[in-house]
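What follows is part of the complex, with its chains left where they were.
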Amino acid sequence: MYSEKVMDHFMNPRNMGEIEDADGVGTVGNAKCGDIMRIFLKVEDGVIQDVKFKTFGCGAAVATSSMATEMVVGKTVEEALKVTNKAVMEALDGLPPVKVHCSLLAEQAIHAALWDYAQKHNITIEGLKPPVEDIEEIEEEE
Amino acid sequence: MERKVYADHSATTAVRPEVLEAMLPYFTEEYGNPSSIYAIARSNKQAVETAREQVAMAINAKADEIFFTGCGTESDNWALKGIAESYAGKGDHIITTSVEHHAILHTCQYLEKQGKRITYLPVDEDGVVSVEALKNAVDQDTILVSIIMANNEIGTINPIEEIGAFLHEKKILFHVDAVQAVGSLPIDVQAMHIDLLSLSAHKFYGPKGVGALYIRKGVKLRSFIHGGAQERGRRAGTENVAGIVGLGKAIELATSELEARRAQLIPMRDRLIDEVLRRIPYVRLNGARENRLPGHVNFSFQFIEGESLLILLDMAGIYASSGSACTSGSLDPSHVLLAIGLPHEIAHGSLRLTFGRENTMEDVDYILEKLPPIVERLRAMSPLYEDFIKSQN
């Protein structure tokens, strides 16, 4: 069902854990499947220095969180914003159709963490929308 | 080599060697169409009739009350849609439970769209249907009650005999989905006052793609699959002779070994339940503690999600499921776990382990060795667990 890359990131998740004094923390959930993802960011001079995640979810949710953290670390916040769920999926060699929303969870968790970082540091990030509680709202827009 | 433990017998079982052996001649040698007239087809027809007797014997019915179908799901569809139509003149109300298999639930939803009235009885926290609720639900338009004998997800057994006695007195037809029960529980359609009963061969070491419906003599049931005159005109389609022979042999073996099987499986089930509850915190057993299928265990592990758990168990050579296999394509939490009162996030973290004839106590030990660290690992990843631990401090 899952690609080798997905299985690899699921079995050996990168950046799993917490950042004690994170600059931004975002948590998003999906009421449809009940899954929840949390991203911790450490940002210095507008560049993401460290990122960690925690996920309550399926194999795809764990793998997309892991991949997404790898893809944003070292990037500026503006660049991180451009890491879409599509890009995460591609990096994982694809996901089964019923699992596409799991990658959206990863994208939105990063956005939520960036939003939290912006709020705490009183800055605005171009193009960043306030996070939603439940990513289903976004899915329905698409 | 790592151990391999297949613990998903409620999903399906391997055909046992004796059963396959009984089936084999009917693929290549005795291949005549049993409805044909010539001699070589006659042994074929005979084989089908022997299987019919084997099924009848297993549930204390008569051979001419047994009709072969393509699967348990077809049996369920036939029973419900057939009765709804054949007894439309008598009433439009059907009663079932909220914890049925989808073969019943989705059929009921279809019938609702056709204008039938369906009552879904609640169950208690063990998953047992309330006989009181049933008594209150019947009215003069009730034509059928359909109750699962033993639940496929949580293993709980319903009081079929008590319900049957009540319905018999009320003269309301009684259908029982016994797909999970055959080979695990004694079944007697007379003593239990059952009018229609569904079963499926692949749940008791027979082949996939063949089932049966018991229809008590005198019950009107229109055909569901129309066509030729097979199964005395009630179920058309060239008979799956090899499959039917396999079903017959499998049910005969399963019934004769019923007590031995229970004696094998109950201690395994009980040890797994006791030890998991002892060794792992924040876990609950779903379904009744005692009143459950012999090899059937279902847990919910708080703070973790079912699919991740299954994948890690799979990596460790343990094959389990998170409820019913038929819904693995879906993201919804189990309707059964919601019906017994679990909140959404806990219903998501359930694990079903179901043992069968090839399993041993060593398999249980192996699961007890592998499961705790896997649960721990997933909890370490879980934001829900993090929140919970923080809230404890």
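Labels for the chains are A and B, by order of writing; each one numbers its residues from 1.
Throughout what follows, a residue touches a chain if its C-beta (ideal position, glycine included) is under 8 Å from a C-beta of that chain, and two chains touch if they have at least 3 such contacts.
Owing to the predicted nature of the structure, the values given are computational and were not obtained by experimental measurement.
S.K.: What formula, in the shown labels, sums up the chain copies of the full complex?
M.R.: A x1, B x2
Following the convention adopted for this analysis, only the chains that are shown with their structure count from here on.
S.K.: Express in whole angstrom the distance between the two chain centres, defined as the mean CA positions of chain A and chain B.
M.R.: Spacing between the chain centres: roughly 40 Å.
S.K.: For chain A, which residues are in contact with chain B within the complex?
M.R.: Its residues touching chain B are 7, 10-11, 13, 16, 18, 27, 32-38, 54-59, 61-62, 98.
S.K.: For chain B, which residues are in contact with chain A within the complex?
M.R.: Touch residues, chain B against chain A: 303-305, 307-308, 311, 315, 329-333, 344-345, 347-348, 380-386.
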